[in-house]
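With one protein chain held back, the other chains of the complex are shown just where they sit.
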């Protein structure tokens, strides 16, 4: 599908999510890293010196000498992956889109803008139709396409499988989120060792809003949010990677536990997605042990691209209870944005 | 109130909860430890040798020489505090009650029996009226009085404060429970370090049932369970002590956040309870910081006898969301059972 | 000994060690907190607002309204406790001493100056004689008296007990240090969860140097460093409080294990120290269990003022091996500096 590799750059390449982008895009079959951009503090230095590598493994030695660029739309790349802080993304991402770049963003800034697709390819590839609206309204030659919050992702995928079959009406979720979700340096160890912090700034609002967008329907070129109501409790726990979510769900057409399990384990994205290099064989892995999923034991399922669900059981108040685990920095962040870029290529938005 | 100290014994004195009983009853103003009973493995040995002390601090040196007794109703004590496993309690506790002992039990076995009081003194001291029923039906000269599951306790206390004022109808709870709740050796470190286990055997059922009993009403000598519905998700997290619970609550008469806060911070037990040696000045501590309560920072509030609540806010699905923390081995276990014994004395059930 | 309480101030009152000073000096029998000083960021605010309380418990409510002062020698206090960063202490501490304040410092800046006492009262109260030298040389009406590095403290106390009896010649130490030793925010959780960091900046040098000063001898108004050699390996481990140190020791007159145990358990400071309010009954607690001391279980021995030692056994290379645990923010920091201030009063240096 791709003759020569497409030049891509990473915005915010020295941060924790930026490092994940570097790790995943290095040797990617379709993409070639041609730019690493970061804030002024790092600009002009070799990536090796500018970057305090905090994720597992080592930075690709071949990229060590690449000089870090400023975050300006003069990079020699077609796609830019944005791991920028929300405040920085606010100006930078439109500047890149205006100049013709495709911005695949992991930042929260434009996720809820009505003309910006918020995409998980297996769920709502058809929302890419918003790109035309976006370009028309904003007169951009490029575009911004976003991927959702990490916790949202771990909820949205099983929710879609069940919504399609049974019609979700009410969603009660409690998250237990890994520390890597806060970046680096992130959470001080004095705050989280032998502790739980029952608060993650802005997270509950993101979960409640983004879920309705992701599962919304396109109609007449517009995205209509899904009509269910979400209540979220977000917590930080002493886990390195992997967000765990407890859910209680109410349906229009309540399924049995068996039917719910069948819908979850049978879920797959559209054909166009299955062939993408970063797509997992199974977007949802169903476990039947009584005490799974667990973040340490399930976060790496399908290379960190599957959401693992388990403990499907009835709920005294709504219809079903279940638990999901998602790798927050892979499917929930960098890998998710890369999968979006792959989809844009397969769907012909990037040529 | 108490001329000379009342002789008490501990059943299951060598386990983790048993050790807490020893620590708390040592130098108690009303009680004097005269017996330490445990399983055959320990019987006949000095407590010092039989017991692998796993809780903070050291065992009281003066008790080190006390010989561990078998779990048989021939101890020279008026009250026995039971930290027995449920299966052992099943036969042992009635045997003691039959022989005239007052059994203050932390075991789950008899908590839900219709003629056994399940007591948190500040909430339902009037349920002690079930003792008369119990003695009459079972022809016991002694009695069994139980204290609830540790997680239940952390929910029940704030729930009562709100139920009295606004009428609770629906209760969603997700717990994040400390490892000490599983006793010793309990949870293998390989299962919980860098992990969450979204399952605690039997816990969800206990929470759902016990809450309706604790907040039930006495009528015509019977306990009528409270009419609300509870849905519980129980999780184990890498925290030493202190269970954290996220709650969403629906009410008959939904309060504002301010009114709920006033009801919580103004809550206190009846006068008879306030004077008890183990009663906290405040059964509920309300925190207003955005990220509290936290188990490490709040479990020891009021000597581990207060439930700390915070993050009172509205809920998109029900009416209110909040978070509570309770010290699971103090208020939620040993101290709770001791407070019950103190209440029995103050209320004249033990003379 | 003290008619009315002596006014004291805390420099760096909003940091983690500063908070410990506040907690310990509040209701101190001899001292009264009259000033809380911190960097410009906090100056002018009520302590309640300026301080993000990170240690256990809550700040004393009565101090919440005290306005934070700048770090300038115009505080109405006789003694200032310094929890300043080394770089800030460099200018601030002499400025206070020049103006007549007694500076009891926990900062490393002046610990190794030849005319500044580095004191652990039970070990080397006689080193206070350096104060006269200091005042004469520097023309100060006040003084600086320092307390050692937290890890050094946990080594020095047992080392002194053994040195007095058997003459220490070689000291090999490996520390496993708690995260609270790095202050707040300190160590990012992403660096230490499920990990060991075999490096603590500057720590090995401090241990190697300070030990020889603490155990040095006064002669002709000068402090002669002890003649032994120290090799230190410093590590950070995922423990909240309590530094653990493994030691191998060589002696001039090698003791048996029994004699070493007797020297350790029989150790006490001079009479002038025993009566001080913060002095522990036993400076050294000897444990004989095969797996003690442990930081979580032993850090609070004697209110965090004792060093706990155990595993005394022979060493194939030197003479003895042992393990010690010290509470790094109590005996190893704030409490240590307060004990020094108490000694200064008892010894007549402050009237």
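Labels for the chains are A, B and C, by order of writing; each one numbers its residues from 1.
We adopt the following convention: a residue touches a chain if its C-beta (ideal position, glycine included) is under 8 Å from a C-beta of that chain, and two chains touch if they have at least 3 such contacts.
Predicted, not measured: the structure shown is a model, and the values here were computed from it.
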Contacting the left-out chain in the complete assembly, out of C:217, C:231 or C:288: C:231
From B:187, B:200 or B:284, residue that would touch the chain that is not displayed: B:187
Touch criterion as defined above, residue of C:168, C:284, C:323 or C:350 at the omitted chain: C:323
Hidden partner chain, residues of chain B it touches: 16, 54, 179-180, 184-194, 238, 240
Contact footprint on chain A, counting only the chain that is left out: 56-57, 193-194, 296-297, 300
Chain C residues that touch the omitted chain in the full complex: 170-172, 174, 176, 194-199, 208, 229-231, 233, 235, 237-240, 244, 246, 248, 290-297, 310-311, 315-318, 321, 323
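The rule is short, and it goes like this: only the chains that are shown with their structure count from here on.
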Two chains sharing the most C-beta contacts: A-B
Distance between the centres, which are taken as Cα means, of chain B and chain A, whole angstrom: 42
Chain B and chain C: spacing of chain centres that average the CA atoms, whole Å: 40
Whole-Å separation of chain centres (CA-atom averages), chain A against chain C: 48
Residues of chain C engaged with two or more neighbouring chains: 193-194
